[in-house]
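Encoded as structure tokens, the structure appears first; notes follow it.
Of the protein chains in this complex, all but one are displayed in their positions.
When the chains are written out, they are named A, B and C in that same order, and each has its own residue count from 1.
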Amino acid sequence: MNTHATTITALFKSEEDTLAAIREIREHGWQVTEVRSPVPAERIAEALGRGKSRVGWFTFAGGVIGFFSGFSLAAFTATRWDLIVSGKPVLSWIPFFIIAFEFTILFAVFGNVLGLLTQLGLPEKDYETNYHEECSGDMYGIEAVADQSEAERLKEVVGRTGTVKRADRMDE
Amino acid sequence: MNDMETAVKERIEKKSGSIFLIPALMALTGFVFFLVPALSGHAEKAWLIYLTNFLLFTGLSAGALLFSTIMHFTRARWSHKPAGIAEAFSAFFPVSFVLFLLLFTGYGHVFPWAGQDLHGKEVWLNIPFLFLRDGIGFLILYALGFGYLFHSLWFRLKDSDRNTRLKRILAARFEKTDHDAEKMKKRMTVFAGWYMFAFAMVLSLTGFDLVMSMDYHWFSTLFGAYSFIKAIFAGLAALILVTSLLHLNPKVRFSMSSKAFRDLSTLFFGFSIVWGDFFYSQFVVIWYGNIPEETSYIIERTMTEPWSYLAWTVFLVCFIMPFLVLLSRKIKESPKCMVVVGSLVLAGLWVEHYLLLGPCYLHEPGTGFGAGAWEIVVTAGFLGLFTAAVLAYFRQFPDVLDNSPEKGGQWK
Amino acid sequence: MDRRTFLKTASLSSIAFAWGCGTDSDRKIFSRVTASDDSVTGEALWYAATCMECPAGCGIIAKNREGRVVKLEGNPRHPVNRGKLCIRGQAALQGVYDPDRLTAPLLKTNGTFKEISFTKALEILKQKAQTPSERGRDRIRMLTGLTGKPLSDMFTETLAGFGSDRAAVFEPFSYDSLKAAHQAVFKKRMLPSFHMENADFLLNFGADFLETWLSPVEYAGKFKSMHAVREGGKGLYIHAGPFMSLTAANADKFLPVRAGTEYIAAWGILHRLLDNKSYNHLPESFARDLKTAASGYTPSFVEENTGLSQSAQEMLTEKLLAARNPLVLGSASTTPDDTAFLLDTAAALINWILDENLSLYDFENRHAVENTMSTGETAQFFRKAGTDPLDLFLIYNSNPLYSIAYIDPVERLFQNDAVFKVCFSSFMDETARNSDLVFPVRLPLETWDLYESKTGISSILQPAMGKLTHAPAIGDVFLELQGEDSRFDSYRDYLLEHLYAGAGIKSQKDLLGAIQRGGVFEQDGIEAKKTEQVKPVFDKKLSAVLKKAAKACKPRESKGIRFLAVPSLRHFDGRGANKSWLSEIPDPVTSIAWESVLMVHPATLEEYGFEPGDLLEIDAGGRAIRAPVYDYPGVVQDLIVMQTGLGHTDYGRYAREFGENPLTLLKAGAGKGEFTSYLISPDRVRKTGKAGKQPGTDGSRSQHNRKIALSMKGDRAQDHAHAEKPGLDMERFPLTLPYEAGYDEKRDVYPPHEHDGYRWGMIVDLDRCVGCSACAAACYAENNLAVVGKEQIIKGREMAWLRIERYRDRNFDERLIFLPMMCQHCENAPCESVCPVYAPHHSKEGLNNQIYNRCIGTRFCAQNCPYKVRRFNWFEGEWPKPLNLQLNPDVTARTKGVMEKCSFCIQRIKQAHNRAKNENRQIRDGEISPACVQTCPTGALVFGNFLDPKSAVSRLARSSRAYQVLGYLNTKPAVIYLKKVVHDV
Partner (left out) sequence: MQELTFEKINTTVLDTLSRPGKRYWTVIALLFCGVVLGAACWAYQIFEGVGVAGMNTPVHWGTYLINFVFWVGIAHSGTLISAILFLMRAGWRNPIARAAETMTVFAVCIAGLFPFIHLGRVWLVFYMLPVPNQRTLWPNFQSPLIFDVVAISTYLTVSSLFWYTGLVPDFAIIRDRSVGVRKKIFRVLSLGWSGKSGQWLHYTRGYLLFAGLATPLVISVHSVVSWDFALGVTPGWHTTIFAPYFVAGAIHSGLAMVLTLCIPLRKIFGYERIITVHVLESIAKTIVFTGLIVGFAYGTEVFIAWYSQNIIEMESFRWRAFGAYAPEYWIMVICNSVIPLLFLFRKFRTKIVWLFVISVFVNIGMWFERFVIIVGSVAHDFLPNAWGHYRPTLVEGGIMLGAFCLFFFLFLLFVKHLPSVSMTEMKEHIQHTE
């Protein structure tokens, strides 16, 4: 780990500028640790090399659990007393399918929410580190790290298209 | 660019003879095979296959064109290419209409209710009226379809060479029409709207008339809607199959982005769920209601051997399989996989048509059904007719296979 | 005797204790921790008694649970009703628990009533009786309803002690014309019973024998043994009259005859009979006179005056001649006018002409009601009471201010302040209201007494429960009046002596037997051998009658619209009007509850510009009534028909202000002749401009061609085997038995499920069902059904678990057909699976159980029930005290928000199970009778186990007449209906 790294945050007007800045920072061999944006930006995520989201697996797992638990619940409860209603079989899979379906959706959504919370790291208490309120407005915020020695260069580079907001020294 | 274009053109023209040879042979064999039982006392069996195939191919060709109209109507951006292929399916319309007229020759065998005491249903179920209304329905549907196609081709072909006969004819017509793209687009939208409307009405009507009424005791309000949803589903399956095949065929200069495949497959996935939903909606209501007037139909088809095997096949192939397989993004983007999925679903839908109709025709248990060689040959005959029609379209309008992104981009 | 009967009578033995321990059964009602000697908590005691709701005197057994009577059933040993009861008999129970019942005597001072003690009341009574007797003879008069002989003897003795004449016996429906006709023909004012069961052709000119006439339960049973399908076809019944009553609706053919001209029709038939054939057994002179008398009644004359076509007359004559045992009945108890006498005479004469031996008359077993005063005598009684000096007027068991049409002399009497009027009544009815002292006495179910239902049949009354009030028995009051010197401690002792002396009781054992049996009668009572041959006697008097008939042969002018009051199946003469079940259960013909309507032919309505539902005002003789119109094609044109029994101005909460009393109008036509005229020409009929919704329980009278209440033409049901191939549509759907055998894998999505030894079900024979609604009343009593009242019925919220659906017959549009509809206990009941909480579900024995505690009131079950037999408690049911004491402890009373419905009387099934288990055997066929089955006077309902192939229900289900209502829905109802068979005349 770099013991004398400086984290610089800067704000950019548009996605294009941001992307350009990222490229440039990368070219200099510095790291872009985070980009904050007011809207989702696929290209930025791509540029940062973020892989595909794994939220879907949570959702899928939830769905599978839901499907089987829906059926199981219906079947289990029906067999407690084996009551015959309307001459239908005690285990009537056809109507039970509706229960299973709803449970599938419900649990898939639970899975999805769980996936979102874990993947997003929410709720996050100290979100304010390196955060600028403009990022929820119309600005894109870059968080770049450079060796202390190169901090000024970095500032200059990002300062060309963006506004440098902060330059912190990070120890350890 | 131009060189390649002419190269394709030449290849198509050169190979035209051989291209049509196989489909023509298939059609001919199919026809002969159809005639054998038709004339030798197993007429029901023959007409059953005829009707099954007629409905499937008519449905899928109309359904495919519907895809194009929907895409146009909702101003979707991604679907320019597949819509072009889908429009090619309309080449089957004239064939379908002729096939419909031919159905008339077998009316005695086609309609199990003919000559029965219908307890008041005669007013609706009589052969002249049925042929009249369904014939008119098809005419309207096909006319609107061609009207739409005309406008669509205006956009696709207005700048292309007039190197085929049909193109030349069309070009002459184009001369006479407005040259204002906005206006044409508007008119195209109107045709699309009316086509969609007619599609729903005519497919419902023929669903009632040519499928539901075959068991003349049975009735289900959803059947019409189920029929046209099924037709769209079949249309999409066929469309995916054809686009994938074209995409995979190195000799044809047609390709589609994986994103477009994904979108198309997602739509297909969606319709498999809608089809499943409609199927279930009908089934659960009838199952739960337990009124024999309604249940006997589904009992015969889903709970009585041997038909129940077919029912399970349909259920697995047309719903479970696509549902599970198409959850995967990779498969959706892979034309190879989609060839398999598309053809399986089409086969499944063929069986589904056969399952709905079969018990009305084959009364004696064990008279054999299913994918016997004979059925396959006759079906292949219809497939031949369909292929020939689509190929002819491509031969006349090779432009729709054109891969250039610029042209596609200009359309909307 | 069936199994159930045996069990009941066995439990009657406990009466021995009651008898032996003196006043044991007189104890007060309260629940006790430890049971008395003869009662076991949870076990019912059955006390035999007699129903006093009408003069017929049916035997009842009263079910006593923990000291209170909770249900009445017919006494199976009683020769009159043989275990069956009518709607009124079932409702008799409510009289005891009537919330408006008076608990203490009321003395009128300065125009208002004040409660006094019974001792005080008795003192006043004694004093009031003593004074006039000192002044002279006959200064006390008494009017009483029909009572048994011991009581009437007691009255006579007591009154004689005060120097006064015997009590006058008054019944509103007194069959004067019939009695007079029998007087003329047989020389005796009597009411023989008829062996209707032996007839093969019945021609009726108005007698409503299924509703009120003489002894309706008895005749309903007899009628159905003649008229139900059996080997060799069924008898034929044709009704000719002005109004299609319930009785007429059960005829194979109803022939409309203009009101008041029935006698012409009857004499016309007589005329034709005499023309057709000579009858050797007729004395020659008589035959000649008769022919002369009838000569004017030519077919054309009859047609012109009655509306009865010549072909119909001819048909009737032919049928009469062709029949082996024809029976002709005359007028109803509400006679049109004096001509009723001629009608009844003609009926008697025809019967005699056609059958020399009068084999269908039973002169041995005559109806008790023959012992009442005639209209003329009653009128005379009141006129004398008005003119002769009088100090004390006693009324018992009668409500003359309500039920006497020619009300003037009665009113005068009641306006006369000089007369002290004592009314022995437990209710503040019209008469009590106008009396000076209202003295409540015990009701029949609380008293010892004896009643001669028929000559030769003595029915015992005994207290079936403890006292609800301190009221003494009427007999004891009179014993008290007799003073200290009486030989008897109580009226019961008096009765005992009577029994030992006159009724063939020889020993204690006999006595016990009689009490257990319910009376003194031969086991096969009615069919007792004939000892005395009664023959028509041709004498001067009869000759005068013939002349009268000849004279009456003149055109009857029919001017404008006329008004006819007819007896009500439910309210009889109005005495039971405060019994809420009677008003709540709709009239089977109109399906209207709580209201008396004016039944008018639709064509007449159109002619006068009335609409159904219009409130009309009818004026006659200065009095007016207002009632809504009901369009009914079963009324001849230009006639308004209204039922009696409602329209009380007093009485109680369930009677007051409901409907109108048609008798109010009859003054106009009354008093002129010997007989009350129930047919009048009103002065004015006009629209009030108001109209409203009637408390009807029916949605449509038409079946809309659905497979609901079916009938078939022809004599032989067997000829009508299913001609059509079975199919899946409504008409051709086959009978599907409600157990494994009823499944067909081509139709059934669900596999069959098993039953545990029994599959309960019911057969409803529409051919036997007459629509009398007794079953509905029995169901109210047995199953604690809430009474919701008129307003709620208008809203469509009646709670009946079993209703009589009245439809037009699909085959014969002018006919009515009645269909008892209750929960069908479907094998695949649509109601069950839709319930989210399993409140309704299928039991192992095929019952469709409804678990009240589980029900949360989604009402989906009711919505999904094709038969609409499920009832929802929209509000909390109300049983004003002490009506709550009537509740059957074996059945839960439901709270608001709960769905309920017919359970096939599961409490009875459970009891049978316990019994069978104790005896280590299976439940026997016929051992269980749900309340409706038990009471059905015609045996139209049969209950049993379908799994037993030999059971009655299984046997009947194999009938070619068997079908299921809307069977094509594949619910596999366990109630299987048998088609009605109608002669196509």
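As a convention for this text, a contact is a pair of C-beta atoms (placed from the backbone, for glycine too) under 8 Å apart; a residue touches a chain by one contact, two chains touch by 3 or more.
Just so you know, these numbers come straight off a predicted model, no measurement behind them.
Check C:Phe812, C:Tyr838 or C:Trp879 against the missing chain and you find that the one touching it is C:Tyr838. Within the complete assembly, C:Val898 is the residue of C:Ile87, C:Ala184, C:Ala514 or C:Val898 that touches the hidden chain. For subunit C, the residues touching the absent chain in the complete assembly are 591, 698-706, 708, 729-730, 792, 795-798, 803, 805-807, 819, 821, 830, 833-838, 854-860, 862-864, 866-868, 871-876, 895-899, 965-966, 969. Where subunit A meets the missing chain, the touching residues are 15, 34-42, 44-45, 48, 50, 52-56, 59, 73-74, 77-78, 80-81, 83, 85-86, 88, 92, 95-96, 98-99, 101-103, 105-106, 108-109, 112-113, 115-116, 119-128, 131, 133, 135-138, 141. Residues touching the missing chain, restricted to subunit B, are 74, 76, 118-121, 124, 197, 200-201, 204, 208, 219-225, 273, 277-278, 281-282, 284-286, 288-291, 293 (touch as defined at the top).
To be clear about the criterion, only the chains that are shown with their structure count from here on.
With centres taken as mean Cα positions, subunit B sits 43 Å from subunit A. Spacing of subunit B relative to subunit C, judged by their CA centroids, is 72 angstrom. Shown for subunit A are the residues that touch two or more other chains, namely 86-87.
The residues of subunit C that reach two or more other chains are 750, 828, 830, 833, listed in rising order.
Here subunit C touches subunit A in the complex through residues 750-753, 827-835, 838, 840-842, 972, going by the rule given at the top.
Considering their complex, residues 280, 283-284, 287-288, 290, 327 of subunit B touch subunit A. Chain contact summary for the complex, subunit A toward subunit C: residues 81, 83-89.
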